[in-house]
Every structure is written in C-alpha cells, then in structure tokens.
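As structure tokens, the structure follows; a few thoughts come after it.
The complex appears here without one of its protein chains, the remainder shown in place.
We call the chains A, B and C, going by the order they appear; numbering starts again at 1 in every chain.
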Amino acid sequence: MVGYAFMGAAHSQAWRTVNRVFDLPVRARMSLICGRDTGKVAEAADRLGWEAHTTDWRDLISRDDIDIVDVCTPGDSHAEIAIAALAAGKHVLCEKPLANTVDEARLMVAAAARAQASGVRAMCGFNYRRVPAVALMRELVASGRLGTIRHVRAVYLQDWIVDPQFPLVWRLQKDKAGSGALGDIGAHIIDLTQYVTGQRIAGVSAVTETFVKERPLPTESSGLAASADGANGAAPATGQVTVDDAAIFVARLDGGALATYEATRFATGRRNALRVEINGSLGSVAFDLERLNELEFFDASEPGAEQGFRRILVTEGNHPYMSAWWPPGHIIGYEHSFTHEMRDFLLAVANGSDPAPSFADGLQVQLVLDAVARSAELGSSWTEVERVPDPVSV
Amino acid sequence: MVGYAFMGAAHSQAWRTVNRVFDLPVRARMSLICGRDTGKVAEAADRLGWEAHTTDWRDLISRDDIDIVDVCTPGDSHAEIAIAALAAGKHVLCEKPLANTVDEARLMVAAAARAQASGVRAMCGFNYRRVPAVALMRELVASGRLGTIRHVRAVYLQDWIVDPQFPLVWRLQKDKAGSGALGDIGAHIIDLTQYVTGQRIAGVSAVTETFVKERPLPTESSGLAASADGANGAAPATGQVTVDDAAIFVARLDGGALATYEATRFATGRRNALRVEINGSLGSVAFDLERLNELEFFDASEPGAEQGFRRILVTEGNHPYMSAWWPPGHIIGYEHSFTHEMRDFLLAVANGSDPAPSFADGLQVQLVLDAVARSAELGSSWTEVERVPDPVSV
Amino acid sequence: MVGYAFMGAAHSQAWRTVNRVFDLPVRARMSLICGRDTGKVAEAADRLGWEAHTTDWRDLISRDDIDIVDVCTPGDSHAEIAIAALAAGKHVLCEKPLANTVDEARLMVAAAARAQASGVRAMCGFNYRRVPAVALMRELVASGRLGTIRHVRAVYLQDWIVDPQFPLVWRLQKDKAGSGALGDIGAHIIDLTQYVTGQRIAGVSAVTETFVKERPLPTESSGLAASADGANGAAPATGQVTVDDAAIFVARLDGGALATYEATRFATGRRNALRVEINGSLGSVAFDLERLNELEFFDASEPGAEQGFRRILVTEGNHPYMSAWWPPGHIIGYEHSFTHEMRDFLLAVANGSDPAPSFADGLQVQLVLDAVARSAELGSSWTEVERVPDPVSV
Partner (left out) sequence: MVGYAFMGAAHSQAWRTVNRVFDLPVRARMSLICGRDTGKVAEAADRLGWEAHTTDWRDLISRDDIDIVDVCTPGDSHAEIAIAALAAGKHVLCEKPLANTVDEARLMVAAAARAQASGVRAMCGFNYRRVPAVALMRELVASGRLGTIRHVRAVYLQDWIVDPQFPLVWRLQKDKAGSGALGDIGAHIIDLTQYVTGQRIAGVSAVTETFVKERPLPTESSGLAASADGANGAAPATGQVTVDDAAIFVARLDGGALATYEATRFATGRRNALRVEINGSLGSVAFDLERLNELEFFDASEPGAEQGFRRILVTEGNHPYMSAWWPPGHIIGYEHSFTHEMRDFLLAVANGSDPAPSFADGLQVQLVLDAVARSAELGSSWTEVERVPDPVSV
C-alpha cells in the first residue's frame, strides 16, 4: 500500500478485516506500506499492522512476493504509481478519483487494458458502491422495481472548511488534488448515481465557487483536521485556494432522467451527508450516508392507502454483504465499505474476473468532472460528456 | 372571490376562520363568489359559506359594498380581473403565480402602483411565506443567526401525474396555466427562498422536460384529482401536454449564494414535498412542507460536542402567528397558511400599509420563471434575471 | 355548548367547519354558548361565532330550538349537565374524561341508556379516535393485518408544568379535575389503545407521582398557559397540588397483549407527544400525535429484504375522513380531530344510530383510571379492571 493517512488507515483496517469476516479463496497479507516520511510510515506500519515499511513506492513493485498494490496517495501520483505497478504485473486498487486529469486517466485506462490481457486486474476505489444499502438500491433498480428512472438528486455535503481560518491543506490545492469538492466528494455521487441507475451522465450545466479564496498555510494535518500557521500570535502566512469550495450542476442521464448534483464543503452542520434520491415511474429510493444502514424505498405498486416510504434496515442476512456480519439490527460502520471493496477485489483476483468499478469507470467519472469544470468556466453552458467506448460496469 | 375550486375552497376556509382566531381591526364578510358554472358556483357558495354568487366577475367590481376582490382563477385571467378590480378601487389579493407571462405581470404591477396612490392595496398570494416555520426561518436569517448564506437547495416534489393515463387537465395546458411544474410549484420555492434569504436570484441555468407528451382528455376534475376520457372502453381522445413536467436549475443569488432548484410532478411517492435547506456561515435551516410544523435549525455557535440539527416544533406562543392557536405541540394544517395570509392582508388594508408579497414580488418571481424557461430553450445557457426596479419586500 | 376555554374554542371551530367540509344530512347552527363570566362568554360568543350567550347552562336545556348540548367544562360538572340535558331530550356530546369518578360515570351511562330508548344520543369526546391515522390503525388491526396483538406501548408526554413556579391551575386540583396527567392525557391513550386494538385493559399495576407538591396560586390562565401570583415581587400565595404529575403502569389486555402506559406533564421537551406502538404477530404500527398526518406501518408479509416501517402520509382520498380535505400531501391540523368528531356525531343523530365512543366507553376508561389510582395507592398491587357489561364500541 502507498499512503498511510485517512485513506491509508481506512484501507488498512479493511485488509486486516476482510478475511476475518468473509470466507474467501485467498488471504491478504499486509506486506509493505510506503510513505514519504520514514518516521511516520514506520509508526503507521506498526499501528496499522503492516509487516514492513519503505519510503520508495518502487519497492512495492520490485518485490516478487507482492501481488497487489493499493494506491492511497493524493491524486497527482495515481497515474505514475498505478501504471508502473500494472506494468510490473501487480493487481492495482487505486483510490478515487482515478486521476487529477482526463489525460492521466486515459493513460491509466490504457495501462489497465494492457495488463488485463495478461490477467492483471485494476480497480478504482469508489467504495460507496459497497455500502449494502447502495448495493440494494442497485438491485432494486436493476430488477425493474423503480420502472423508468425520471429523477436523480444527489448531494454530498460537508462543512469542514466553513471556518475561513481553516488552513490550506493539500485538498485545497489544485496541483495536488486536481479539484476541490468536485473531485473529492462530487466524484462519489457521480459514480454512485451512474452505478445505481445504470445510466451515464450525458451532459451538464454547472456552477462552481470558491467562497474563501485565501487561507493560512497549514502546520499539521490529520484526516480532514488540520491546524493553521500563526498560532503563536503572528499573522499567519497565507496562500491561494486553487480549487472549488462547491460545485452544483444539472444533468441529463442517457436513459432520459433529469438530475441535480451538489458537492460542497460549506454546508454548515452537514458533516458527511451524501444523500441520493432516485424517482422512477414505479417507485423511488432514498439514501443518506450518515445513516448508511438504512434505505428508504417507496413501492408504487402497493395499495394506495398503504403506500409510503419504508425504512429498510439493511442488516438482514439476505441483504448484500450482510450475511457475513452481525444479527439483524446490529449496524455496521463507514469503514466496511472498504472491507467489502477488498472482498470484491480479492474475489476478482482469485476468480480471474474483472473487478468493478474498472479504471474505465474511473475515467467516465473523470470525464464528467472535466465537463463540469468546463461548463462552469464557460458560463454554465451545456457541456456534453464523452462516453468511454469500452463497456463499463455501470 | 373569483374561483371555487381547490384554491377557492382553501381561501374560503381562511376567510371564514381569520376573524375567529385573530383579533383584527376589521372583519371579513363573505359577500359574493363568482364562477363560470351557475350550478356549481351556487353549490360552492352554499357549502363554503358565501352570501351570494354570480357567474360574472364584473359583479364583484360593480358592487359598492365590496372592498376586496380575491382572485383564485387559473393564471390566464389574473391580469384582466386584478387590473379591473384595482381600477375600481378594490383591494386585490391575487393567487400565485401573478400571471402567465412577464408582460401581463408588468401591467399588473403598474396597475398596483396606480392604485397604491389612492390607498388601494394589492397582494400576491404566496401563502407559504405564512407558514410559521417559514416565517421563523426568515427571522433567523434576518437576525444574522445563519451568517453569510452560502447554499440554498429547494425542491418541490409532487407525483400526481406519474401515471401516463392521468388526463390533460388545465394545469397541463400552456394557454391556461402558463407553464407546468415550473410556474405552479417552482414559483413557490423561488418566492420562498428569495423571501427567506432576502436575496434575489441573479441568474439561472436550467433544464426542463415533458416526460409524457400526450394524455387522454379529462372528463371531470376536482382539486388535483381528475378522471380521464375513455372510461367506457373506447380509446380515449388525447391531447398534447404543452407544459413542462419538471424543471431543474442552478442559480446564483445576488448575495453570493449558490442554489439548486427542482420542481417536478414525477417524484413518485412525494405527494407535496416542498423542501428547503439553507446553509450559512454560522448556521443552517431545513424545512419540509409535509411536516410544516417543524423547523430544523443548526447553530454552529453551540459547543462542538453538542452541535446538531434541532427539530423545533413551531407551535409555541412566541412563534410567528402561533399565539392565536392551540397550546404548544398541537399542530396546525396546510390550510392556515392562507388564514395567516388573510390576516396579514386585512391588517395591511386596515392599517393602510402595503401588504407583502407585493405584485412587484410576483413580477420578480415571474422574471425568474421566464429566465428559467428561456435558459432551458437555449441549451441551458446562463440567463440573467432582470431586477424589478422598485424595492420589493424580499 | 357549555365552556369557552381551550376545549370550547376547539369545539367551536369544529362546529363552524364541519358542514363546510363534509356533506351531511343536517347542518349545525351555533345557537347558544354558556360560561360563568358574563363578559368573557360574551366575548367568546362573538369571537367564536355563537349567536347568543348565557351564564346559566339550564338555558341550553330549556330552549326548544336546541337539539344538541356540547359539554366542554371541567370534569366536575359533566355529570350534572349531561344528565339534565339527556333527560330533557337533548343529544349530548361530553368531553373526556366522562366524569371525575366512576360513580358519576355510572350515573351518566344510566342516563344515556334511558335517553337512548327515546332516540336521544350520547357521545364521549375522545377526539383522537378521529385522527385519520388513528382510524387507519384501527382498520389495519381490524382487518387482521397485524395478526395477534402482542404488545402495546403508549405514552402521552407533555412538559407544561416542569417549572415549579407554574401556578396551581384547575387542572392541578383534584376537586375540579379528578386527577392529573392520568385523567387528562392518560385517559386518551387508554381509550385510543382499547379502540385500536379492540381489546380492553384487564388489569394494571401502577405507580403515580407528584413531583412538585406545592405551587403558587394562579392569577390568570388561557389554554394550558397561565401566570402565577407574586409577580409583583411579594412571595406568592401557594397551594397544594392534589393530583398526580405523572402516572405509569403495566397492563394486560383481555386479548393477551402486554402493555405499558405513561402519562406525564414532566417530559421536558415533549410538548404533546402522544405516541402509540402496537406489535402484532404479522405487523406493527406506530403513531405520534406531533406528526398526526403520518402512520408507520410494518408488514411482515413483505419479502424479507424489503421489509421496513413505512411512513404512510395519511392524506390520501382513500384514507379515513380525508376525501373531504385537500389534495394528497397537504396536511391537516390537530383541530380537525374535533371536526371529524362532530361529523360522526351529526351523522349518528341524523341516522338514528348510536355514536361511538359511547358513555359506556367513557365509563370503561374511567374504570381503568380508577384501577390505576387504586393500584398506585396500594403499592402497585395488581388491580383488575371491571368490565362494563353492555357491549361497547371498542
């Protein structure tokens, strides 16, 4: 694994847990973790349960006893690491967004296609597909229970940078993060809605905004928390915020649905509110990541006087992924979206099948992000989204 | 009053009730109701409590003992009736949307301005401003509790025409209704969010859609319900739907906030879900018309470990309008948004002040509707919204 | 009508409204209202819409043109007025609880039985039976959708006397009110659960408590609000609270279900939270008066992966009472439980049928209240509840 911060910790728990919960044909060994700071990566290896550590990601690729490389770095290094790992015959799991630019993503898709020919697998880490309630939404749509999809409304609301004194962490710098709320959390709702509906976003009209344009430089950060320069009373050194704070857009899906999207880090009080509602001609579903064990489902085929949105507690043995967990009603946490991701990835590797979401799926999301950014730059003009030619999993 | 259908019944209950609940300097007498069908209007007068009835709205204007004309007809006749009534010195309450076109709305604003000079009042019936929880939202924003407004997201979701066999009622015909979901329910969320935030929509980028383009002709209708032609087994006669089924748009408010709007009649399972959330730098509010006695409020000035969206049950004596009602916790219904509207209108008439929303407010909404429609026609291009020059109440 | 306070106002709006909304064979005329204070009853008559007023309730009985007497006084005068009115051939609607004691209630049942022989009707005003969601619960149970009832849990939580300085209003005095939370709000959940389940409470074990035993004397009161003596800085005169602040009890229903009940005026933050949940072998329902337009329903016959409590918005035309109201999704308020009560009462009078709940139903509730009070006095000992011999409506 490369990276040991928020995503590194989340992935590590998943690698530790996956074989303890699921009965799989292969077992993960946590061989080597890589990070830039020797002391910190050593500490992380010890705490997170890795056998060894390094500061050079090429060590992961050169070792023969390593089969899988898990890329958890910021987006600016995804392409280089993933392409090299695939070329060396390592199966690659790459965090989302796939890359910081469409061009990089295209190169990665090409690398994945070459690797696929020799049985090497590549997967893009849109972990929310693995939330059981999201997988159940997908099943309901796929089985026709919602009929023709008419509307999608998806928001991903956070508020961790509402304070203008919150520092300029790497997620607020375009060269490292590619974009702001758009790529970080907007990418999730783009992928999730394409996955659940089985439709792709055909075109968008967008507005983006950077509400706070200058911020103090950071002195330390951890997860999404950070402290700012200037704590000693001196005026802090500041820098320019070069990414969006918020992005909103309307879209048409290629199956005829209308959609609205919003990704923001300025929704005061909404810590991590990924909410999706989908309305079809025969039913509707609604989901909220802050209550990720629940799915609301409206079935219009019920008798009129008994219709209503029902709260399904997605903890039953016949719900996706849940037979491996606790008895009904005992909820699971955010982290196990990753545990399920690792399960599916390991199964694909073991079975010689292609994992989903593919790098092509990741490119498709990247193309939407790019269209949103271009539309926003061009006065919200309608911008069509290129379709990745190869079939993707959505 | 002109009109005796859904809005006629709702306004009638308000006129009957307003003086029974509120202590006002004037009392409403329900003198004369007007409708096109003699039998039906006679029945309505008897049932709804009007002293007399007529089929000619000019009778309302010619009678000296009538001071107020309440216009509850479809939008295509608003301008003619309201302008004539104002010219005759009658105070006018006109249902929303103010008119079917911007041009008509401008004429009505001009008429209201002329009438105002002689102490005659004109009000546009955006009744949801009078929901106590909405008025409380307004107070929270106006008192600065939310800080700088960053985000508005507003939806008005209904589902009464999801069935493609639902007939072609007047609300689905452009010549009568002006537009579809956009003007009928989109107008509400446009006015409501402008009112609550005190900001006007500066520009929009929009998509509209008519999912079902042809429908059977109606044989009878009541409220939002109707029956279709062809019930006897013969193929029903059909007609073209000439309005939008759904409208979605992104917007910028003139105070710097980003906003998303959605109005649709195709959100299966959402009967009347007007939902608004507003995020400011210091707090947020959220409202749902299906739970109109509640307001969710997040106050970011609370200590971190105790922050949360609180559900305020807006039934306290110190909540807007509520001192006149039941003890705390005893909820009121949708209909009393109109009762409160009549209260404010009567107070304005009695006090010689201008009621809000004014016809100018109604025009401002009409200009947004027009910009949305034009943007949708021109490939979602960014479309600025003209500002009504005279100060409006928002 | 006798009484013009909280219940008087609520009943008046119902009498004003019932014929405006429902198409009934008879029309109510609001002839005469009675109250002890001439000035206040005159003001009430004018505001609430009564043709005349009096300070002597016997005037209601002596007038030939009056057919119905509606008793809205405190419980200590119910028996005298109702019995006299029935003897005079007036149909009687009597507010709940039917009386302050079992003995009085027995006399009233006997009077109602005598009156019934000559076609005179008597009804006890448990208005919450007429909330559409409650009536829908009853239908679901009656049609077998819940199977065998296993559990009932019912609470009625208020908080209007949490402040120990809240004054000693009549509802806190045993001679006027009979009991405290028990008879005032406990009576509601007793009747409601017996009605919905169709089972009677067979025995109880109870605890009651008066948390604040002495309070300042009141100077003025309105609805549930009041001001206390001593506002001028002097130590207020105080008096003993002679009723319970809270009552809790466990019970067995005669159909085999277990039940818990709680009635309190000390549940801080719960303004008017009447909540009922019923679990049967095939399904469950849950209701909350603060969201009285909603019913939660769990149907265990659904496929396992799709089961969940569904929120039915009880505003459809095929829901009890709702065809007369607004389109789906437009909610109604607390007050219309009374409007529906008057509808059913008028229909019974017009059709010559017995209205429900009967005085016998009222007595059955009174017997439960009495058993609860006795159990609490005798160290929570199990106390069986006498069954009213004549068939009652539950």
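Just so it is clear, a residue touches a chain if its C-beta (ideal position, glycine included) is under 8 Å from a C-beta of that chain, and two chains touch if they have at least 3 such contacts.
What you see is a predicted model, and the numbers here were worked out from it, not measured in a lab.
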item	value
Which of A:P164, A:G304, A:G317 or A:G379 contacts the chain that the document leaves out	A:G317
From C:S31, C:Q116, C:T238 or C:S380, residue that would touch the chain that is not displayed	C:S380
Touch criterion as defined above, residue of B:A99, B:I149, B:L313 or B:L346 at the omitted chain	B:L313
On chain C, residues whose C-beta touches the chain left out of the figure	150-151, 153, 155, 157, 159, 162, 205-207, 209, 211, 246, 248-252, 256, 258-260, 262, 264, 266-270, 279-284, 298, 300, 307-309, 379-382
Contact footprint on chain A, counting only the chain that is left out	6, 10, 12-13, 16-17, 19-20, 23, 47-49, 158, 160, 223-225, 270-273, 289-293, 313, 315, 317, 326-336
Missing-chain contacts mapped onto chain B	136, 295, 297, 299, 304-313, 316, 318-319
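Here is the rule we go by: only the chains that are shown with their structure count from here on.
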item	value
Chain centre separation in whole Å, for chain B relative to chain A (CA means)	40
CA centroid of chain A to CA centroid of chain C, Å	54
Contacts with two or more other chains, residues of chain C listed in rising order	313
